[in-house]
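The complex appears here minus one protein chain, its other protein chains still in place.
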Amino acid sequence: MTRAGVLAALPEGPRERLMAVGRETSFEAGTRIFEEGGRADRFWVIHTGNVNLDVHVPGRHPAVIETLGPGRMLGWSWLCPPHEWHLGAEATSLVRAWEFEAAEVLDLCQDDPELDHALLSYVVGVIGSRLRAARTRLLDLYGPYGSGSAG
Amino acid sequence: MPSATAPPDTGSAGCVLDRDGMGALVRELRARGRTVIGPTVRDGAIVLAELESAEELPYGWGVELEGGHYRLRRRADAAAFAHSAGPQSWKNFLHPERVRQWTADRGPDGELTVRAEPPAAASFAFLGVRPCDLRAIQIQDRVMIGGPHRDDAYRERRTGAFLVVVECTEPGATCFCVSMGTGPAAQPGYDLALTEVLDETGHRFWARAGTARGAEVLDSLPRRPADEATQDRARRGVAEAAGRMGRTMPPVDLRDLLADTLEARRWDDVAARCLTCGNCTMACPTCFCTTSEDITDLTGDHAERWRRWESCYDLDFTHLPGGSVRTSARSRYRQWLTHKLGTWWDQFDSSGCVGCGRCIVWCPVAIDITEEAHALHQESLADRAGAADGAP
């Protein structure tokens, strides 16, 4: 994994200091990485493979909300209370990722305002882009009377 | 047929026709099989209609024009062409309101036969085309037959039409051809150009030919060589008309102005007044937009395609499966004005406005294209000044 590829949005200094506390991990296809309501005490940055985020629907298969692929951050609920996952996550293929312990990263940030700010900006950016994607899908663009259906 | 003994009266000096000569012109054009269309008084307006004789010209009639206002008025003299644009324009004849384009029949075996509408054998002579309207015809030429796809029906009518331009000596209060560079003097493109002169020496027309067929017609009329006095008087009349325009456009590149003011506050102001009735587009001599209508007869095996005028103010004009693109009055007025003065250049390499003033006269709430252009110009000047003040 090239460190520049992942978390490329972070400035080099903070990125290096963050990567120093990360560790490589992997999940087999089908692994439940976390469950809705579970304690959000870590996050991942995906290197290879795909992860589905899903919502538990009683009596049915979990409803998949979005697929995250390489380079994407998995999990941001660790950052703010109540520190619980609000979605479930499942590896849909062999996933290799960098894993970060929330407590460790937050400790690091306490003494490192530059990293703290850079990481927070990064996570807000991630949340923002997911929100935009969700809103775009709310438009039901490809529906028969959505914007742009030809003929 | 030009005669070797005829006086050289078709050069730049031209010749002079009197009122009888005008009568002979109409007779000659009709004798050549042409349908002569010209101005005549009807229903309280000077309209364009078929003329059987020059006596139907509006001798002695003028018009009083203002925003949303059109009145006929008697003149003290007997001038025939001392009036400016009426409710119609030549597009009513070259690009008629409703045209059948093709018919289709379905046979018993389901076979489909489509027949193009045979071109109408129209042979018009337009008498009294004002210079601004000559430009309007040339602008529609670019749209209808100047692009990659030609409209055969238009081409047929247009190439068959004989154009007698009459220069403008009496602009109306809503005229601004000088700003648009289209008048009041005749510019190339006519078969014959006339300038009406009325003074103590009489009522006459200074005539010049612009084409061989124009010269041929002139040669067959009772006429006399153009004297200096008539020519001077005619030129002076046209020059003075240039100084009596009722309206002006702001002295800027209108294409740039419109491209830079798409988000101007002025559009909200005009939208509060505009009824989106589309009168301006119907009266405009260059507006060309149409829609197509498919109709079938009762058997269901005969279908026809008709094309009819449509206006960019119609809500359905921009219909897409997801709804119309331009729903607000603001966006529809903006479309019309930016197209007319700005994006027409991008599409057809000319302005879409000739300064005839019809859109001002026939707007029921007197929206004035020149006033709107001035307001956009003032707003952009103010914004630029504001930006300069705010700069560090």
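Here are some notes:
Residue numbering begins at 1 within each chain, and the chains themselves are lettered A and B in the order written.
Note that in this section a contact is a pair of C-beta atoms (placed from the backbone, for glycine too) under 8 Å apart; a residue touches a chain by one contact, two chains touch by 3 or more.
Methods note: contacts and distances are computed from a predicted model.
Taking the options "Pyruvate dehydrogenase E1 component subunit beta", "Oxidoreductase", "Putative ABC transport system ATP-binding protein" or "Carbon-phosphorus lyase complex subunit PhnI" in turn, only "Oxidoreductase" matches the UniProt protein name of the chain that is not displayed. From the options A:11, A:71 or A:125, the residue with contact to the chain not on display is A:71. The chain omitted from view is touched by exactly one of B:125, B:144, B:218 or B:257, namely B:144. In the complete complex, the hidden chain is touched by one of B:91, B:223 or B:339, namely B:339. By the touch criterion stated above, the residues of chain B touching the omitted chain are 101-102, 104, 106, 110-116, 143-144, 147-149, 151-152, 262-263, 288-292, 294, 296, 300, 303, 305, 307, 310, 312, 317-321, 325-328, 330-331, 335, 338-339, 342-343, 345-347. Contact between chain A and the unshown chain involves residues 50, 52, 61, 63-67, 69-72, 92, 133, 136-137, 139-151.
Following the convention adopted for this analysis, only the chains that are shown with their structure count from here on.
Centre-to-centre separation between chain A and chain B, using Cα means, comes to 64 Å.
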